[in-house]
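Missing here: one protein chain of the complex. Every other protein chain is in place.
Order of writing sets the labels: A, B and C. Residues in every chain begin at 1.
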Amino acid sequence: MTTTSTRPDVTRLLARFRDVRSRTDRLTRDLSPEDQTPQSMMQASPAKWHRAHTTWFFEEFVLGSDPGYRPRNPAFRYLFNSYYEAVGERHPRAARGQVTRPGVDEVAAYREDVERQVADRLAAGSLDDAALDLVELGCHHEEQHQELLLMDLKHLLSGNVLQPSYVDRSPDPDPGAGPDPLRWTHLPGGLTQVGDDGRGFAFDNERPRHRVWLEDVEVAGRQVTNAEWMEFIADGGYRDPQLWLSDGWATLQATGWDAPGYWRRDEDGWTTFTLSGRRPVVAAEPVCHISYFEADAFARWAGYRLPTEQEWEAFAASGDQVRGELLDPERCHPAAAREITLGNVWEWTASAYLPYPGFETAPGAVGEYNGKFMNDQHVLRGACAITPPEHPRITYRNFFPADSRWVFSGLRLAR
Amino acid sequence: MTTTSTRPDVTRLLARFRDVRSRTDRLTRDLSPEDQTPQSMMQASPAKWHRAHTTWFFEEFVLGSDPGYRPRNPAFRYLFNSYYEAVGERHPRAARGQVTRPGVDEVAAYREDVERQVADRLAAGSLDDAALDLVELGCHHEEQHQELLLMDLKHLLSGNVLQPSYVDRSPDPDPGAGPDPLRWTHLPGGLTQVGDDGRGFAFDNERPRHRVWLEDVEVAGRQVTNAEWMEFIADGGYRDPQLWLSDGWATLQATGWDAPGYWRRDEDGWTTFTLSGRRPVVAAEPVCHISYFEADAFARWAGYRLPTEQEWEAFAASGDQVRGELLDPERCHPAAAREITLGNVWEWTASAYLPYPGFETAPGAVGEYNGKFMNDQHVLRGACAITPPEHPRITYRNFFPADSRWVFSGLRLAR
Amino acid sequence: MTTTSTRPDVTRLLARFRDVRSRTDRLTRDLSPEDQTPQSMMQASPAKWHRAHTTWFFEEFVLGSDPGYRPRNPAFRYLFNSYYEAVGERHPRAARGQVTRPGVDEVAAYREDVERQVADRLAAGSLDDAALDLVELGCHHEEQHQELLLMDLKHLLSGNVLQPSYVDRSPDPDPGAGPDPLRWTHLPGGLTQVGDDGRGFAFDNERPRHRVWLEDVEVAGRQVTNAEWMEFIADGGYRDPQLWLSDGWATLQATGWDAPGYWRRDEDGWTTFTLSGRRPVVAAEPVCHISYFEADAFARWAGYRLPTEQEWEAFAASGDQVRGELLDPERCHPAAAREITLGNVWEWTASAYLPYPGFETAPGAVGEYNGKFMNDQHVLRGACAITPPEHPRITYRNFFPADSRWVFSGLRLAR
Partner (left out) sequence: MTTTSTRPDVTRLLARFRDVRSRTDRLTRDLSPEDQTPQSMMQASPAKWHRAHTTWFFEEFVLGSDPGYRPRNPAFRYLFNSYYEAVGERHPRAARGQVTRPGVDEVAAYREDVERQVADRLAAGSLDDAALDLVELGCHHEEQHQELLLMDLKHLLSGNVLQPSYVDRSPDPDPGAGPDPLRWTHLPGGLTQVGDDGRGFAFDNERPRHRVWLEDVEVAGRQVTNAEWMEFIADGGYRDPQLWLSDGWATLQATGWDAPGYWRRDEDGWTTFTLSGRRPVVAAEPVCHISYFEADAFARWAGYRLPTEQEWEAFAASGDQVRGELLDPERCHPAAAREITLGNVWEWTASAYLPYPGFETAPGAVGEYNGKFMNDQHVLRGACAITPPEHPRITYRNFFPADSRWVFSGLRLAR
């Protein structure tokens, strides 16, 4: 899946493998077995499942490439395959929360066992280039699932009347910290290039690098804030059909949405659910947990639009790359809106998730990684406050259906 | 809820309270936190929830009758109320499996706390007659939930590809043990009485005792067996619309049912899932996990019919009451079909679940116990292999919707 | 289907056959092809379909009993079979409104053709007793569909923003005409008999006549009025969960019902849709278009209950049978509430629709007429303002699911 043409540095890869694996352990260290078992909706998965699935990925694609390998438990292949049709039948996605056995301890043992075997083979130098590429891919895959695990956990805990905390010692934000002022970066039109340049790891969907023609555009220096979103609400933004895509308006009617995900109008004003529990909405933070429909309607209301993913990438490449809030297990929440490139909240773009010209999938089951989802989804760019710090890059293409709100998703304006 | 007109024996009640409570603890002793958390369908509940809800019942109705009582946690009133509208808002039934906190340890502490307080007040004699009646009701209520807990657990575990066991040391049934031969008891018609006679505890739906006119009927001495059910299958019973109620036939088309619940046609013949895992169907055992639709179709195929609940009660009252298999935590499965009155499997009757003439509900929230469910459900009589031994009586009215199959349900024929 | 043991009077039957058939023609005379084509919900059928289906019934069961009979169009057997599994595959019920061909003219020709052949055979005396019984059954069947046709038409027209009329010259009711005062008839308990006595036509579900034991009961002399229902609404009847069956309360939450079917709160008060268009609710008329859930909740609110169907029949048999409003094509609407036995609105009873003791279905496909629907439905007794005058009798058992409101359904109280 990677484009690295030279043999990776195995020592570095082993260290990285251990780092990634131990971060997953860190993230679930304080979760009870109960917290790790249910799924709160079809799109979400139990924490225990994420821990097992990321392990299965290494077992299936790295250890399993050895014909003599005997799986730890053949049933795990059925239970912890996510969507790889070529691998065989699998447990129904909507029923992941009903798998009580193996329990968390047995999953931990499964993790250790596979981890040790992969590490042994790395250390022994017994993996060929393809397998090394798959270890690298597996690390990025596990980082994706670290973010998903936290998104899914937040969604699960939010439904509990006790509004429980995952992060114990969340520092209260400084309510006086204002966001950066809104400034615009002008990008002159012309022929440019987007996509992975082959100098580091990238997913297949970032390739090939290719030419695109862009017209003049101005892109906002920072993300839209909660304060700005409250103006949109106050101005009746959720009640004016002229602002909305037809599917968006139908979604509003069906769901009753009148504010971002997790927001609640309490006696003293808007509050939101965070991984530190419920607390007031902070005006200076970027708006988070909005659907594509809401991002699109807000931009129209504001008299602007969303950037395309090509515009976004050209913007990100045009200046210094400043990183905002990324995953800190002691925080897991965006910081005030600054002039950053990557971080805080993912940014919905105007682009549908489609293959780049000349896109090709990898051979075998791992070819199902990205390509088959290129239908009726929307591209988000950037990264968010629960994205592992090693994970993002400016060519990265995240994607979700237009009505998704459990993502840490916001927006940046263009004109 | 009881009709006892004299003050109950408090010492006996305290002992019974402790027995019932400790049986719940015994039943969940070997379940992991993971096993106790999810629910496998809307009608089922997590084991943890059953443990908390039965405790809430005592807290709400017994301790809560003291105006000075302060609840352990006000949120529990929301989380663990099942369906009592008069008590206030409650957690959505379909989302019981998503409540990860309180965890099993906190639920255990909740149980101990409420239990101690109820026991203290019983021992101190500080409960009035109404409260004592509610303790008695709470014990019967908890026994109902012991059976539900095991039904729900069986349904949950059955969906796991590992087909795990709840009972470790299940003795294999003796495949040679034949059922009792099918004999018929003739009951001459005439005026008779059904319903609770007021000499012991009964639920409100068993009252008042009243007169009914019955015609001559013959009732089978034992329940229908798996062997007989396999004949029904082999004869195309599941494929002939003439045998089925219209709603039943529609259910078959929608579900694809072609055998009782948990049955699977494996290479060596029919197997079924039990609380000891998957094992071959035993011909001599009574058929179990069938819907009302299937019971009705089988009876029509056999040339007989189901008894009404009045006929069933007259039959049960006409001879010695012989008990079959009731709850044994080391077994949890029916025994071979014998000439018994109560036990092994619940028996679908031809009767809709409706109020007896002169039925009255108790005042207050506890009046919602039974009456409001008297619509489009069907009466089952008897008891089953996971019913606590103190629980059943011949006036007992169990009830479920016609398409329910996770109940330990079978049938007895009449003509 | 009839119990007549002697050969029916063929001359009388021919006259009756012609009367019934011509009333269907009269009822659809003024309907456009457009009015006769759609169905407004799954449970309802197009007028054109009712005209064809009642014809198919005679073709299938009377003409078709002659082995040499060649059907007019084999596709009609598929299109116009309602639910007879034994007859073969049939057009999906939910798609009856999409059958544009045959059109109304071709259906009229089909009606004439089959009608002429049946009449010829009747006149020629070439039908045997079984066939004559099926002609009689077909007449009663067509009368049932005359009522269904008008119910379904009312439901269809009610959804049109133009609120169109079926009856052109509807006399306005006299708003001053009060209902009869509410008086109670006392029925002493004891052994009584209910069901068809074999002296005239009856459906299979009214048989056999059998003994039942009834306790003392008082039954109201007239039906509940709109005025009384408005008190129930004003008293918050639709907002108090304690009054409702659990399924009923869930239905209220899902539908938002807060008044009977077709009622609307307009500026000048409640209006309702009638087959003469929308007009004010008349206080003195019996309440109409209520579900079983509402009838049950009203009775509980009023401190009374619904009679069982056995009590209803005993009441109806106890005095003179006074007929209220029955089908008059120039009116099609209830009159003010009087002390009547049969008419105005069907009356929900407390009874589930179940077989009488000893019930047997007829052999062959016609045995599917009633028996297979005996599940989760509720019995209504009496007749209504769109029931053909020859159709009702006091042993008649009508039945619908508990949430049905497009029936002309009301209630009578008991205590």
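Quick note on the criterion: a residue touches a chain if its C-beta (ideal position, glycine included) is under 8 Å from a C-beta of that chain, and two chains touch if they have at least 3 such contacts.
Everything quoted here is computed from the prediction, not taken from an experiment.
Considering the whole complex, the hidden chain is in touch with A, C.
The chain omitted from view is touched by exactly one of C:G88, C:G103 or C:G236, namely C:G103.
Residue-wise, the contact with the chain that is not shown comes from A:L354, picked out of A:M41, A:A177 or A:L354.
For the chain left out of this panel, the touching residue among C:S22, C:N160 or C:Q253 is C:N160. The set of chain C residues touching the chain not shown comprises 32-38, 40, 48, 75, 78-79, 91, 95, 97-104, 156-157, 159-162, 164.
Annotation for chain A: contacts to the undisplayed chain at residues 83, 85-86, 191, 210-213, 215, 241-242, 244-249, 292-293, 308, 350-352, 354-355, 357-358, 367-368, 372-376, 402.
The definition used in the following text is that only the chains that are shown with their structure count from here on.
Number of steps on the shortest path from chain A to chain C, with steps defined by chain touch: 2. Shared numbers divided by all numbers used gives the overlap of an interface; between chain A and chain B this overlap exceeds half, so the copies present the same residues.
When you average the Cα atoms of each chain and compare centres, the chain farthest from chain B turns out to be A. Distance between chain centres (mean CA atoms), chain A to chain C: 59 Å. Work out the mean CA point of chain A and of chain B, and you get 46 Å between them.
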